[in-house]
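A single protein chain has been omitted; all remaining protein chains appear in their positions.
Right, chain A next:
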Amino acid sequence: MISVRDIHKSYGSAEVIRGISFDVEPGEVVCIIGPSGSGKSTILRCINGLETYQKGDILIDGTRVDPEDKSIKAIRQRVSMVFQRFNLFPHRTAIENVMEGPVYVMGMPRAKARELAASYLDKVGLGDKMDSYPDNLSGGQQQRVAIARALAMQPEAILFDEPTSALDPELVGDVLGVMRQVAEEGMTMVVVTHEMGFAREVADRVLFLEGGVIVEQGPAGEVLRNPQELRTQSFLKRVLNPL
């Protein structure tokens, strides 16, 4: 359903995405791994129309992602995003954060949206924190609210940009657990992550990015257990044995 075709993107004279192509099928979970600065966030942001790209096409079920075009709003309702730094609206409670899209973007009646939001907050294990403000939630709880906010748009796919990188280690598990559950329910997901365990167990496919190109890709088990490329091997060695 997501089709990325030969994308090129530059900031000024620096080309940070240098021809990336991949497809994501409905229900598939694709993990993107790679060193810092390799362009992982950039490619996700291009898919969500948060960045422009100079060359190539990104298609969501055949509709081209064009940040400058009106169609982008409809595309974003179909493809949600979860950010590294959560980006919850600090002036609204957890449930209001989740209701915001359904009420103001989808035009759902408040009562119905509240019900929907409550069910998603329950799902991410925060049924008892609905009326808390983000400031009063832990990072892990905030990120789970952010996931509920993305889910409440009833999207066809969700993009995750390092959703656990800003969390204290003991809070990572809860968030990954929710993501795994969402994946098992059949959500199409593209996940940028350094959590190799999650990639190995949940991802259908892994892409290894370096220097703005896909160096290696394939089924999660193969790429992570038995990488063919030297650069993938040395990257994995570094992540798995940091010292």
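Quick note on the criterion: contacts are C-beta pairs under 8 Å (C-beta built on N, C-alpha and C of every residue); 3 or more make two chains touch, one makes a residue touch a chain; residues count from 1.
Going forward, contacts and distances are computed from a predicted model.
Per the UniProt record, the absent chain's protein name among "Putative glutamine transport system permease protein GlnP", "ATP-binding cassette domain-containing protein", "FtsK/SpoIIIE domain-containing protein" or "Formylmethanofuran dehydrogenase subunit A" is "Putative glutamine transport system permease protein GlnP".
Only one residue in the set A:3, A:38, A:80 or A:232 touches the chain that does not appear here, and it is A:80. Of the candidate positions A:88, A:117, A:130 or A:220, contact with the hidden chain is made by A:88.
Residue positions on chain A in contact with the hidden chain: 48-50, 73-74, 76-77, 80-81, 83, 85, 87-91, 100-101, 104-105, 135, 146, 149-150, 153, in rising order.
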